[in-house]
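The complex appears here without one of its protein chains, the remainder shown in place.
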Amino acid sequence: MSYASTLPLSAKKIARCRSIARSIGDVVADLIHANSTFGTERAVLRLLGFNGALQKDNLLFPVSNFMVGQLSETGRLEDGALYWVANALMTEKCDVPALEQKILRGQLDLGSLPELPSKQVDKFAAKLAKDSFDRLIRYRKQRDKIRQRQGDPLKKGRPLKYVIVATGNIFEDVIQAKSAALDGADIIAVIRSTAQSLLDYVPQGTTTEGFGGTYATQANFALMRQALDELGEKEGRYIRLTNYCSGLCMSEIAVLAAIEGLDCLLNDAMYGILFRDINPRRTLIDQHFSRLICSVSGIWIMTGEDNYMKTTDAVESGDQVLASQFINEAYALNAGMKKSQMSIGHAMEMDPFYEKVILMETARAQMTRQIFPEAPLKYMCNTKYKTGDIFFSHAVDTIFNLIGSLTNQGTILLGMPTEAIHTPWLQDRTISIRGANYILNGSLGLSHELGYRSDGFMAKFAAKVLDECVELLEKIEKIGLLKAIEKRYFAGVSRTVEGGKGATGVFPVDRNHYINPFFELMGSKI
Amino acid sequence: MSYASTLPLSAKKIARCRSIARSIGDVVADLIHANSTFGTERAVLRLLGFNGALQKDNLLFPVSNFMVGQLSETGRLEDGALYWVANALMTEKCDVPALEQKILRGQLDLGSLPELPSKQVDKFAAKLAKDSFDRLIRYRKQRDKIRQRQGDPLKKGRPLKYVIVATGNIFEDVIQAKSAALDGADIIAVIRSTAQSLLDYVPQGTTTEGFGGTYATQANFALMRQALDELGEKEGRYIRLTNYCSGLCMSEIAVLAAIEGLDCLLNDAMYGILFRDINPRRTLIDQHFSRLICSVSGIWIMTGEDNYMKTTDAVESGDQVLASQFINEAYALNAGMKKSQMSIGHAMEMDPFYEKVILMETARAQMTRQIFPEAPLKYMCNTKYKTGDIFFSHAVDTIFNLIGSLTNQGTILLGMPTEAIHTPWLQDRTISIRGANYILNGSLGLSHELGYRSDGFMAKFAAKVLDECVELLEKIEKIGLLKAIEKRYFAGVSRTVEGGKGATGVFPVDRNHYINPFFELMGSKI
Amino acid sequence: MPKPVAQPDLKNLRPYGDTTNDGAVQFSFTLPVEPGPKAREAATQLVRKWGFFDVKIAHMSSAGVGYSFIVCFGRTELGVDFTQIVVPELSNEKRTYKEIDSLIAKEIKRPVKVVGACTGYDAHTVGLDAILNMKGFDGDIGLERYKNFRCVNMGSQVPTDELIDRAVKEKADAILLSKIVTQKDIHITDMQELIGKLKARGLSDRFILVAGGPRITHAMALELGFDAGFTIGTRPSDVANFIYETLRDRAKKKKG
Partner (left out) sequence: MPKPVAQPDLKNLRPYGDTTNDGAVQFSFTLPVEPGPKAREAATQLVRKWGFFDVKIAHMSSAGVGYSFIVCFGRTELGVDFTQIVVPELSNEKRTYKEIDSLIAKEIKRPVKVVGACTGYDAHTVGLDAILNMKGFDGDIGLERYKNFRCVNMGSQVPTDELIDRAVKEKADAILLSKIVTQKDIHITDMQELIGKLKARGLSDRFILVAGGPRITHAMALELGFDAGFTIGTRPSDVANFIYETLRDRAKKKKG
């Protein structure tokens, strides 16, 4: 019997997967090149500073939506929102806040404002973009400094402990988040209210009413960020904050997160398509811009492959997960992102009553670790097979934590004993974090102690996933990603190119006039 | 880095330990040769069939105690109880039940009965012993048959799941035991009432009042055995039953267990001395006879080294545990016991908050596995560091189960979430067994999948324990076991040769007249 | 000879720890005060106030910012009369998909049509898919694979009106509604919405109405106006059988 510190995986096959994924990415590049979306244009506006809102239907309605509406009505949007903002600032001879005020007060319509010579406008637009970009860089540096000053737990080289808060009320969330951090959590995820991803605007202000989560708003981000910064300062341990960057406002959320100092964002190239029935083109275009923003802001993206195993059997769907990981990686590379920012997602979602389930889960986790060696992998606990037996649930989570430690995952999304019942109570998180503290401390160094048998069950299991992934990617390459999605290659879900929400928010750009200098500033490879 | 399926442990050092342990055993052999005890003689009586009782102080007082009392008062005991029973049966011309009746009715005093020629008595005594011995063998065969017919879970080669019941009421115990078995337990241990080990007689009858446990009586054994046999028959899975064979009635319990078809007995050469302050000579003599009985009855002995870590720090006391294991093994070999009957004990008793505690526990468990390859090791869960946090407790138990599976322990004494609070409720056992079922099923084959790094932390940790054990055994050999016990070599407890309970029950035998043919019949090596 | 153990008191059914009728219960909760003797006393008094005795605070530790996490145990004599409990139960008949298929062929004499959806903002389709999709659940094949079922699975986030429109259009025999998210009782609101809108459109008795989800009980579904409610562990054949039996019984009633 021979053992080694790694599972035997064919380097050639891994390289083959990467190269197919790159070519799948190239096809999507054309789409992105030729089109933009309402979401992307709103994100541009937000980058420029248009983050105010007007009262509408008892909700605060963002000015960026309003502006894109004005431009789209008169067909001006195909030149890019930036162009017309630059034009307006020049005609009105005012700055962004003043312009925003005028728009909010209904004194100005971007769609009908007189047009200045395009050369001048382009030049001014470039300057505006550069200023905004510089601002982002300043935010990033400021954040880096805070992280360093407070002490970054990442440096310990151990999995970060990630927990969610989801009371629906940002003020309760703050209590719960601070408590979790004090108990030992490293990353706080504020879960969004059910179906926020389907809203075609970002709600505004601090909010106290959500279903199964709390609205992602700039004000909520700021409130939570401040609370965690204060705690981090006191405890001498930096606490990361994350939220969801999916849905119809993907890239806008990225902007707000960058401004408010979030550290990570749940962001996936296909999640919205598959799980939220968002138009595929809309999603693919938006994800690119959102990743450009994350990339330059030092924000980790956390991909959503864990979700695939919720609608398929995890034992069988390993190839899909892996294929998607390669695709997510390729798309992130297109956005100029560093591998160390790619928190590639996967999960422990097999039925705990399967024979050898612990072997299969370990093999899968280790395989993922080896294939994405630089990524701060995001490893998600078992959720689907959780039942109301909170004790059993805790046992499953304990094994999850151990596998996470053994296979050196970057971040472990801690399981909650009450996963099958309610969004976590304060004590659920306490129980969960105490368990994880025990495992991470007690198994320190375990990954250096044990070797994998080279001809064992685990080695074969992992090799099979890789083999199947090569096949799957080859099939996808042949028919194209969009066709593959239609044919249920991922998560057993079918979506068509024209279907889904937000399709009308995609528009072809006028390649001669359209400007979005952020692409270049942010290092887009597209 | 190199890995292997085992930890690198010096075979030479292991052999050295065994040889010292044997010599420590030889010294004790002299003690056993020259002495007997009240307990041993009562066990002889019980083997012969004297298991009735008389009412005394509202409790049933065993006839065997009464008979030993009669013999001891007139100095006849030094010839052995068997001798005088044979004499009585011959003078009275009756059988055992009739003789027992006469004694119970107070019609007969063994101490003053006329004495027949010793040759005749010896011969008849030999026949009596042979008959009793044959009866034991019949019980054993009957049990073997039941085990085989119902299906022995031992054959699956996986750790057996051991749980305790301890309501204090044998009828509740039966409900709880059957429930545990149905949930998946393989071995049921009925915990004895607090301090039964200090009683110098075995209580009689079914009992419903105990503190933290239920009295070990023949009737209780029978009731539980029947319940488990019925369930085993229905479920097609044999359920083992165990109890405690320690204290002042060590060998008597062994007899009753053999008669009533128990499968295992908690039985340790030193437990009574160290933890119950029972006289060392008394314990060492009794343990030998109890093991002879277990040996021929096919009963596993389960040794009590887990206890050492309760009064010392488990990280530091590995050498004591290992030394005691070697000594227990040597003593069991002296009783002619097969290694496959020696359920050598150890435990996972380190503070769960120690860094690398999981590595240390795994190394220890694997080391024990390698040193006693044929023994159905008894591996005990964490108890001392359990707190009232039942969730944390369950997490610790989950890891215990995994280590038990990984290192192929023979029996795992499942932890209870409520260990720090009360003797288990029905649901505590359900929770515990469900967790263990998950782990044992999910980690099937894990021990064949992972290798140990040969120069790692675990390898060094285990090697150090072995090194220290050699040293410790050498010191013990030099000063003798009894002196070593006095000097707190084990569990940090000091006991003197003359001190402790039951010392007066030890008496020198008259080597010319004393007979106990069971020694030979049962294959004693002493 | 001691008496054997007492029997469970069904007239005053209480929990069981290790002594029959001991009323033993485990609790855990969090108090918004720092741990310490005062919090311990508060916890003890609290559990006593809830009607428990033999209260043992087994664990108290600091949880987060100024909270105490408490595990405790207590006993009670407050039970319920089990002999008086009546709950509507679904038919106990367990039939295989083949049996159901052939019973439909024989007795209903046409394929049965069902339309299923997760309405409102609920995006949890796994439960409904488990019932409808070919693959089924727990080794029991889904309705789509029955010869005599025609299924439309509308998926998630379906507005109630669209579900009704589709059921009308397909001339469905049954509507299958899945509700997983229960926060703020949204599952009840959405179930009521279906009933209300059917009524408003005069379709109250048109379809067999079946609801399902982890927090749905048969009794509660009946109360809201559904014909059945299915919860955790439901297998497709349970649902198929219920629909078959209901159609059969309704046909009989019409005749009789």
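By letter and in written order, the chains are A, B and C; residue numbering begins at 1 in each of them.
Here, a contact is a pair of C-beta atoms (placed from the backbone, for glycine too) under 8 Å apart; a residue touches a chain by one contact, two chains touch by 3 or more.
Predicted model only: the values in this text are computed from it and were never measured.
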item	value
Sole contact to the chain not displayed, among B:28, B:426 or B:484	B:426
Options B:85, B:128, B:180 or B:506, residue touching the unrepresented chain	B:180
Contact set of chain A toward the excluded chain (per top definition)	166-167, 169, 171-172, 174-176, 205-209, 387-391, 418, 420-427
Absent chain, residues of chain B that touch it	168, 175-176, 178-180, 182-183, 194-195, 198, 211-212, 275-277, 310-311, 384, 387-388, 420, 422-423, 425-427, 429-431
Contacts of chain C with the absent chain, listed as residue ranges	8, 10, 13-17, 20, 24-33, 36-38, 40-42, 45-46, 49-51, 56, 67, 76, 78-80, 82, 85, 87, 89, 215, 217-219
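Heads up, the rule we're going with is that only the chains that are shown with their structure count from here on.
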item	value
CA centroid of chain A to CA centroid of chain B, Å	59
Inter-chain centre distance, chain B versus chain C - centres from mean C-alpha coordinates, in Å	49
Multi-chain contact residues (two or more partners), chain B	389-391
Contacts with 2+ other chains: residues of chain C	28, 61, 69
